[in-house]
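Structure, as structure tokens:
One protein chain omitted, others in place.
Up next, chain A:
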Amino acid sequence: MLSEGFITAIRAERKSANTAIAKDVGIYVHELHPSHVVKSSFKKSSTPVNALACTSTHIFAAQVGKAVVHVYSRERGNQEALISFPERVHSLALVGENVLVVGTGEGRIILWEVCTGRLISTPPAHLQLVACIAATPSHIITGSEDSNIHVWSVPRLLSLESTETHEPLRSLSNHRAAITSLAVGTSTSPTNICVSASKDNTIIVWNYHSGDLLRTFLLPSTPLCLALDPCHRAVYAGFEDGSLQLIEFIQPQSIVNPLYDTSLQTTPVQITLPPWIAPFEASATLCLGLSYDGTSLYSGHTSGKIAQWDTGRRAFASELLDLNAPVTNLLMLSPFAPKLMSRAITVVKPKLGETQYTFTAQLCGRMSTDEFDRTMQSQGFPEDKLSDAISRFYQPVAAAAAASSSGDEDLRKQNEELWKVVHEQQALQKKTLEKYAGLKSG
């Protein structure tokens, strides 16, 4: 039975003396089906917003006000390592499964390859701290409090040429206040979108490959977190007053995706629909997560509550849990485990000033594929299968004929009769067509 889950991390400020919640647990792993339950937890972590990342084997959590990242092992259930960086860490993201991107307080980003220990850091491209990072397998998008968004290319950053100066590919600077959250789409095409939310009460949709601004949405209050629909039909934003809002990109009456309609790109759109409000007292929505099928939205608030919302009815569904401390991160886990060829069992701590790196990982599965997989994945029919099939047609049908000769006789007779009927029908059809042609002309 498939099951979905999510991971939440808190920033440790105990709200009330609630002895039901364990004191030093910082990260919870929840499971949603068949009913909501906390599966496991990790201790001693206090994370700021946008500072949690997880792979299939590890969880990475930056710590509030410190230049340190805690690494927890999901299989062993304990803290595996404490990695320290030269500056305070404010945001984390993962590129694929093996590279952790760390956004620091000076405005630079540091990439750490988890399996080799290689560390690459860029010069400070942002003027203030890096508040949020979003990553695809080929690009990294960073948003900062100086209202700029930089797009970086992953192969260029990770290349082994030591003469590469690390610079962003382009900079998107239409916002006028600090960027609070970034969400990037899951497409692999060059028209992939990225959505940014900022403290100037706007949400902007960009095409980060070309640097075009696609649409601006004006909002009644400050958005703090974003969740993008799996099919990019809409984005959900969580506000400072604890409410949520749905911003739709696609209208049902138009053929063209309105985002790419160039005539609408310069006019900002005002969102006037009423926001979705939770029945408990208002506390800022710090993080959002959307379920696999897009029908439920999970939000974490400053009051410690985790709420579930129904996206179909655009309303509050239920309160899942109260964690007694601000829930700053919520990461959804996919119900399908990714098929990986290698996994990192232990992370390799970064060592500066090394020129030789060793890749340490555990290989899983076999490299060779079996016959069926090969046939399925080749384009068209594979050569050898085709030649095998053709050669079978030319072989004499020796053994088969003797066994089913009587059956063949019957079949042959039936075939002849049917052919006779078909020929008669064709002759009849010709005659009637001639008749019609005669009538028409005459």
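Please note the rule applied: a contact is a pair of C-beta atoms (placed from the backbone, for glycine too) under 8 Å apart; a residue touches a chain by one contact, two chains touch by 3 or more; residues count from 1.
Going forward, contacts and distances are computed from a predicted model.
This complex has a chain not shown, and the name its UniProt record holds, of "Pre-rRNA-processing protein", "Electron transfer flavoprotein subunit beta", "Cleavage and polyadenylation specificity factor subunit 2" or "Origin recognition complex subunit 3", is "Pre-rRNA-processing protein".
Screening A:Lys39, A:Arg313 or A:Lys351 against the full complex identifies A:Arg313 as the residue touching the chain left out. When the whole complex is considered, the residue among A:Asp261, A:Asp293, A:Glu354 or A:Glu434 that touches the unshown chain is A:Asp293.
Of the listed residues A:Leu32, A:Leu320 or A:Ala361, the one in contact with the hidden chain in the full complex is A:Leu32.
Residues of chain A in touch with the missing chain: 1-4, 32-34, 229, 231, 233-234, 246, 248, 250, 252-255, 277, 279, 292-296, 310-313, 315-318, 335.
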